[in-house]
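Of the protein chains in this complex, one is absent; all others appear in place.
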Amino acid sequence: MVIKKKQKSLPHKKYKPKLAVFKFASCDGCQLSLLDCEDELLAVTGEIEIAHFLEASRRVLDGPYDLSLVEGSITTPHDAKRIRDVRKISRTLVTIGACATAGGIQALRNFKDVKEFVSLVYARPQYISTLATSTPIVEHVPVDFELRGCPINKSQLVETISAFLQGRKPQTPTSSVCMECKRRGTVCVMVAQQMACMGPVTQDGCGAICPAYNRGCYGCFGPKETTNTESLAKWFLEMGMKKEEVMRTFRGFNGYAPEFRQESERQEMG
Amino acid sequence: MIAINDRESFTILLKVLQEKGYTVIGPTVQGQAIVYDKIDSIQDLPVGCGDEHRPGGYSLRKRGDGALFGYVVGPASFKKFLFPPSQKLWQAKRTKDGFDVQKEKKERFKMAFLGVRPCEIQGIMVQVQVFLKGNYVDSHYQKRRKDNLIIAVNCSEPGGTCFCTSMHTGPSAKAGFDLCLTEIIEEKRHYFVAETGSPGGEVILKEVPHCEASASELKHRDQIMDKAENLMGRTMDTSGIKELLYRNRDHPQWEKIAQRCLSCANCTMVCPTCFCSHVTEGTDLTAQDVQRVRSWDSCFTSDFSYIHGRHVRHSTSARYRQWMTHKLASWIDQFGMSGCVGCGRCITWCPVGIDITEEVRNIRLGSVPNPNDSAKGVHDEND
Amino acid sequence: MARSKTDPMTPAIFHVKRVIRETEDTFTIELIPSNGTTGFSFKPGQFTMLYVLGAGEVPISISGDPFEKRCLTHTIRSVGNVTRLLQKLKAGEGIGVRGPFGSAWPVKASQGRDVIIVAGGIGLAPLRPVLYTVLKNRKKYNRISLLYGTRTPEDILYHQELMKWRSQFDIDIHVTVDQAGKSWKGNVGVVTTLISRIAFDSTQAVALICGPEVMMRFTIQEFRQRGLNNEDMYVSMERNMKCGIGFCGHCQYGPYFICKDGPVFRYDLVEDLMKVEEI
Amino acid sequence: MKSKTIKVNHLARVEGEGALDIKIQGKKLKDVKLRIYEPPRFFEAFLRGRDFREVPDITARICGICPIAYELGASYAMEDICGIKVEGQLRALRRLIYNGEWIESHVLHVYMLHAPDFLGYQDAILMAKDYPEVVKRGLRMKKIGNEVLALLGGREIHPVNLCIGGFYQVPAKQKLRTLLDNLKWGRDAALETVTWVAQFPYEDLNVDYEFVAMRHPDEYAVIEGRLVSNKGMDIPIRGI
Partner (left out) sequence: MRTIEDLIKEHRFFKDLSSEHIETIAGCGKNMVFKSGEYLAREGNPADQFYVIRQGKVAIDIVTVEKGTVIVQTVQDGEIVGWSWIIEPYYWRFDVRAVETTHAVALDGKCLRGKCEKDHDLGYALLKRFSGVLARRLEVARLQFLDVYGVQQGQAAVQKTKGKRHGTK
């Protein structure tokens, strides 16, 4: 005989996907973007369970997590292991920001000798455990989606979470900053004022703010698709910049991104 | 033919337009460039301001006179007012079994464009052909274009990257305007010779103090405009250009251009005729409210030619070839006119100064011979 | 085509009648216009833009019966965000539809001729309306052949219908697959191998071809060998149609916009373009 | 004797970047270890060889929660070296953007990190269930801080408009004016916040600490002040 268990009529509760935020070597700025979504924050938490977000909550729910946002680059042996653990407990892993997608500003060490850096900065180098390089997450584990920027753009973050919830691809352009700059109606600072601008080789997403504030883009969203850094660098030189300056221009917050790295190395060598 | 004397009458012209409910849009100085924006008074115009155009370079200069239209063209054309860089097409609310498209508020755009150069008139005409003359009418474009008044100003001092003479679109406006002015600055006089092109233009002119232009005034105007025709900084040989570009899809020059081209899309963004766009799905987190937003797109991006799993035009050379071949050749097949108006913006605002006129010349050099010109069978199909 | 009164960028609401699974990754969706009264007419070969709220729009060929005015049918391969969501729709749910857009197969102009329909993979979908039409007016056509190739036997679309048509004996149907196991009794080999097996009069035959570009190119070569002229072959081209009406530029193909000049082209008009890389 | 170890692996209130190990033996505290495992990033080292104008943007990346402090700190340092003094309205604007960061960061601190602790919640989101209006007020205040940052700096985190000598572009007056109403509301909200926070239960613990702070009689002390303590320390910071 089958005994039918009397079912309690529980109010229908929909499953909320679990969100986790992890930090590696970084400035916290990208995860702060989530808290900076003042208008959307409560709506976000209505749709998604914040299960692990140490910047915002001491409540930690166990994994696996449906969506993990990973900020920061891998710079220590401990972190190189930790990211593999994070991957294991993450169904979807999205890296956020230049550190996580390109190694960040701290990847400038990759062009130098880190041992010298350690002794230069720390009075007691023996306490410092570090890798010789700062590398993007994707060099360590598979990544489902990369959200660029130093820092990431708030609306792009909301769009990414939104896309995750709808089960679609995030609408984040891979084209140049110039396109947004022109749509915004900013007069090109490079053509009209001869300022060095990384806009033509940098991925859009920031909203083309730098030229709108009368300065050249410094490439904080990293290389756009199909970059021609060589041509831009050549033009910089024709504008009167020194090789050294051109090298530094490419070696910034996304200096370790392959396209920018190659160009800065080309300028450094030749 | 009529002469509007001095700047005072010009102030009245602005007043008349404003009184008739027009938002006047014309040249201003912003961000060290001529920017078309809302004009409230004559002070907003770039008085005594000139501009220099060269491949990948632009600067303003003081002319030392009181010219109101002494510049060539602004970086952005009037396109942005008729075909905005980003605009909502429609919005919808989710319902139980689908969604409801929300009714749009009725918006009225009554815009008077002031200082429209002949090349820019042609730019508008080209987009009108695209958006309003086909099987389908773009209601969004139509709305903005409907009550649109065009006050053209002939181009008496073309710039370093101009080639409208080659494209037969300037420097004098022949049609497409309501009112067309030629600014004339003599040692002691500053006046405009005006020509009406529509009843709407006549209505406006009636309310502005003017007199019949004298023979000498007209002569002066003709002299200026004749001279202007030969002042173009660039020329483009358009003879047989369609076939030339169709024949040369494998020309080595495309690869050479790609070495310089940044595929940054600036040329398409500043082009007064480029009309490509994409639509994004603007949702809130729960996708209850959705907006479909159309924004300018460009054939220079890889996503532009994305077709499940691949990008058709993955190389920069293919993208440049697509753009230039479309602009100068296939446009003629599609719309019965060239997509290029000779304004030179793509040359000036290319961050690395790629010059479309020069590239046409390069394609002509070493072009595949026209099969009609020479004996057939030169190419062995079985090689 | 008549000028549309409403804005052509705004979709009409349709409701899902049912979703039929065809193969592992392909399904057919039947839609009914929400206003209930107005029918829907299209020409074989045309496509619509299907819109899922929150996800976006995709161009999909109409695969249903042109004589069925109340039901709009599409066969879709689920490969992207929108198509995946379309597959998950339940009866009664609403989606947006714009269209029909684009050119059509020369169904009427082919009357009195031998009609050879060559389809590869999902390419059978936009040709199915042709089959409905020619079979309904069977007497108006000479020989009718359908050559259909897929990857494996599991990928064959409209299996039941193919069986039914085959048993009518008024159409010569050949199906082949690229790969099959031992139990498969049908043909193995690419679809081009079928052309030598059918009979047609090359002086008055017309070939309607739809499938991956490579498949279409080889099919055309084969037909040329059999004496068919370029003007007697039609192909359906694929690009990323976004607006469907020539406003957005995405589907440009040489001097054409696939969305309004295509997707069906007489082969001689696109012959040169098909050879150009990255066009 | 009984011994006990308390281990806190992630101190949430330092953004999870630290751990605390406490060893207790009997009734005596045996050992306390605060481990900060934020990986080293070597700003001091890789700044060498950079153009002095690049320094503020780079140092901003030390912390995304308080980038202005680093951007302005670096700017002042460079200006001191160059012998430049930024005065007048530019100085006022700098002060304003600093305040924007202050508002944003302190509200985050008060509303999202500490109030939950005092009121017994794990975070502000859970707290919002019982105190929706309070959390909303906090979020709105935070947003106002961010608006100041975005307007003057181009964006909230790592603003782009600050440079040595002032700003790349001075904001238009009418744009600044748009902040006014919100800021007025914010002032009231700040007062309400003080009243609210004053009701929190504070532990009555007195320890003989030496408290250190920056001090300036009439200027924002972090920029211009001297380092002082309650036990008599008083040293200059700038222009050493």
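Going in written order, the chains are labelled A, B, C and D, and every chain counts its residues from 1.
Following the convention adopted for this analysis, contacts are C-beta pairs under 8 Å (C-beta built on N, C-alpha and C of every residue); 3 or more make two chains touch, one makes a residue touch a chain.
Everything quoted here is computed from the prediction, not taken from an experiment.
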Please pick, from C:T10, C:T193 or C:N230, the residue that touches the omitted chain in the full complex.
-> C:T193
Among A:E146, A:E159, A:E180 or A:D204, single out the residue that touches the unshown chain.
-> A:E146
Listed residues A:K169, A:R184 or A:R266, member touching the removed chain = A:K169
Note that subunit C touches the absent chain at residues 25, 79-81, 120-122, 149-151, 155, 176, 178-182, 184-190, 192-193, 197, 211-212, 214-215, 218
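Here, only the chains that are shown with their structure count from here on.
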Check A-D against A-C and say which one is joined by more contacting C-beta pairs.
-> A-D
Most centrally placed chain - per-chain CA mean versus overall CA mean = A
Centre-to-centre distance between subunit D and subunit B (centres being mean Cα positions), rounded to whole Å = 49
Round to the nearest whole Å and give the separation of the Cα centres of subunit A and subunit D.
-> 23
Would you kindly tell me how far, in whole Å, the mean C-alpha position of subunit C lies from that of subunit A?
-> 43
For subunit A, residues that touch 2 or more chains besides their own = 166, 214
Residues of subunit B that touch two or more other chains: which are they?
-> 281, 283, 287, 314-315
Residues of subunit A defined as touching subunit C within the complex | 166-169
Please give the residue numbers of subunit B that touch subunit A in the complex, ascending.
-> 30-33, 35, 56-59, 75-76, 80, 85-86, 258-266, 269-270, 280-281, 283-287, 295-296, 298, 300-303, 314-316, 348-349, 351-353
Which of the residues in subunit A end up touching subunit D in this complex?
-> 23-30, 32-33, 35-36, 38-39, 41-42, 45, 50, 53-60, 75-76, 78-79, 104-106, 108-109, 112, 114, 116-118, 120-122, 128, 130, 134, 150-151, 153-154, 206-207, 209-210, 212-215, 218, 220, 245, 248, 252-253
